[in-house]
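Read the structure below first, then the notes.
What you see is the complex with one protein chain gone and the rest in place.
So that you can tell them apart, the chains are marked A and B in the order they are listed, and the count of residues begins at 1 in each.
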Amino acid sequence: MARFVLRRVVGMVAVLFAISVFTFLIFNVIPNGDPALRIAGRHPTRGQLETIRSQWGFDKPIYVQYGKTMEKVFTGDLVSYSTQLDVDQEIINDIPRTFCLAIGAAIMWMVLATVLGLYTAVKAGKFSDRFLTVLALIGISMPVFWVGALMNYYLGFKWKIFPNGGYVPLTRDPAQWAYHLILPWTALSLLFIGVYSRILRSNVLDTINDDYVRTARAKGLSERQVMLRHVLRNSLIPIISLWGLDFGAVLGGGAILTETVFDLQGVGQYAAESIGQLDVPPVLAITMFGAFFIVVLNTVVDIIYAALDPRIRLT
Amino acid sequence: MTDGNGASGLMEVEHLKLHFPIKQGIVFDREVARVHAVDDVTFQLEEGETLGLVGESGCGKTTLSRALMRLVDSTDGAIRFRGDDITKASRKQLEPLRREIQMVFQDPFASLNPRKRIGQIIGMPLRLHGVQHDQVDDRVRELLDRVGLHPEHLNRFPHEFSGGQRQRIGVARALALEPKLIVLDEPVSALDVSVQAQIINLLGDLQKDFSLTYLFVAHDLSVVRHVSDRIAVMYLGKLMEVSPAEELHDKPIHPYTNALLAAVPIPDPQENRARERIVVSGEPPNPIDPPSGCVFHPRCPRATEVCREVEPPLTRYPGGHLAACHHPLNVTAEEIRQGDRDPTSPLSTGDRLPDPAEAT
Partner (left out) sequence: MADRILEVQDLAVSFRTDEGIVQAVDGVSFQLEAGEVLAIVGESGCGKSVTAMTILGLTRSPNARFEGVIHYKGTELVAATDEELQRIRGAEIAMIFQDPMTSLNPVMKIGDQIMEQIQEHEGIRDAEARDRVIDLLDRVGIPRAQDRVDSYPFEFSGGMRQRVMIAMALSCNPSVLIADEPTTALDVTIQAQIVQRIRELRDETGAAVILVTHDLGVVADIADRITVMYAGRVVEEGTLDDIFYDPQHPYTWGLLGSITRVDRPRPDRLPAIAGLPPSLADRPEGCHFRPRCPHEFSECTKVPPLDPRIPGEPHHRDRCWLSVEEKRELREIGPGEIGLAGEEGAAA
């Protein structure tokens, strides 16, 4: 097990390194254009451009540039020339909001997807299954920004059932915190609930026909015990790795649209605004940030998978 | 090999080894162990004969059969077909040979492409080897008839046939190019007993009609004995015994063969009650870490110190019966005296032949 973990961690480091190089190449080495101009944002002065050139080393060899860029990202010395704000500090401020959104949504979608997936599998072929399948497909097809916008408008603005966007920190007022996050959680989860419940349904339908389920019944276990202890548990295991990737993406600021629609001021929204401003330093930092979370979560999930399915440990 | 007159057979296998590496590592994979699937096996297949290859899971018989078909590359040793060395032959060099060596597989449900009609499946080898389109059709019908199926069914899909019928389709496909040698890997194991009988009869008829040579790989000793002229018994990658079929039941020389025979249940209650059932204990050990000396010694009721230390060579007894054992069964002192170290013995074995005083 230790060797397996070590192996994955080494792989992770290699992947992160590769991502950093790739990110660097995208942002700094795109032909056609002066990278300093790009970094400087809109309306830079000549003096600013010179400063940028020396700070980022655009006159130096490429590996020096890479070194300087990475140094800036990791030492917190990254400043947005448009907003004059320290990028890393901004990200740190935004992290709690993104995390709250991500974690809450992830729990919500897993629980609901499990319930929905199991129910539709058990009732496969019957009307309730078909009906809920249609709902799931609708959930998958509706774009989150549209759903979010609709929810925010009707439930928040017009009928005032929920707050009209915004975020309240947990430490200040837990009730309000949850109240403000319910709509974002729901909007973000809809897509995932749809997808995950379909996958779980399919896994359950496969597992139900496996021989060991027949053995479990032959042992005298009740149908409920058979479903929960043997069928559901085994059906969920393959879903864990998917969940890790999606969760990692959302943690890393991937829920750009949701955050923006509900004005949560999270990392994703920051990314959206920066892209709109063509403000390179924040986008660079957020890309690395997001990549980091996805890679780490991917590795964590592989380790969890190995813990849940003992056959995997051997590889 | 059978009588040492120097005649070479249709196919020769010489000191063949297939060792599969097991790799592990954190960043780079290193080889940490090897699976000794086939561990120095030598034999010849004479034209027109049926050589049965029998053994339990992990003995290497399936790997060996795949190696002969060049579906797997060997680690060491040689395979010769009609005198030509095909061990390392390239795909191009092997092409003409594919006509001559064909294979029938075990699982009639998995070995036929479910999306192709059986006419296409049987006709494929013909088309690949350049037979004209109109002739392919005729030939396919002829083959279907020969294996006992209705020629009109060539447009059906595999799932429309029963297990036995699908196995017939597999046989028809193998026959399409008029091969000399057919390797049959457990061709009847997945079939019901009455269907097995049909297929066995069919294989016998085809062998007579087309002068075929068979390598019949199976774990069912009674079926193997029925179809074979000679029987090779494998255990953990090595040959334990090679016996003429008539002698197998009455004269098993190697204790493993004896154990296999004892384990085979006889469908005759009185016979079953009467005989001595030696149930061999334990499980076949790991081919990654084979035992020292004689590979069967940990489970052998006759094992002694020398069996642990010295790997026995294949002793050739009168009548062309080979066995690799220090304490053979069912041989007289005279037969042991006449016994000789057979040149097909693995290179790692010594010269130690059994002691005539040990005759049972």
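Here is the rule we go by: a contact is a pair of C-beta atoms (placed from the backbone, for glycine too) under 8 Å apart; a residue touches a chain by one contact, two chains touch by 3 or more.
Since we're looking at a predicted model, the values are computed, not measured.
Summary of contacts with the chain left out: across B:V131, B:I200 or B:L329, the touching residue is B:I200. When the full complex is taken into account, the listed residue touching the unshown chain is B:Q165, out of B:Q44, B:Q165, B:T315 or B:N330. Across A:G47, A:G220 or A:G276, the single residue that touches the chain missing here is A:G220.
Remark: the omitted chain is touched by one listed residue; of B:A89, B:V131, B:L177 or B:V280 this is B:V280. On the side of chain A, touch with the chain left out of the figure occurs at residues 210-212, 214-223, 225, 229-230, 233-234, 237, 308-311. Residue-level contact of chain B with the missing chain is found at 56-57, 148-149, 162-165, 168, 192-198, 200-201, 204, 219-223, 225-226, 245, 248-249, 259-269, 271-272, 277, 279-281, 283-284.
The criterion applied here is as follows: only the chains that are shown with their structure count from here on.
Here the CA centre of chain A is 55 Å from the CA centre of chain B.
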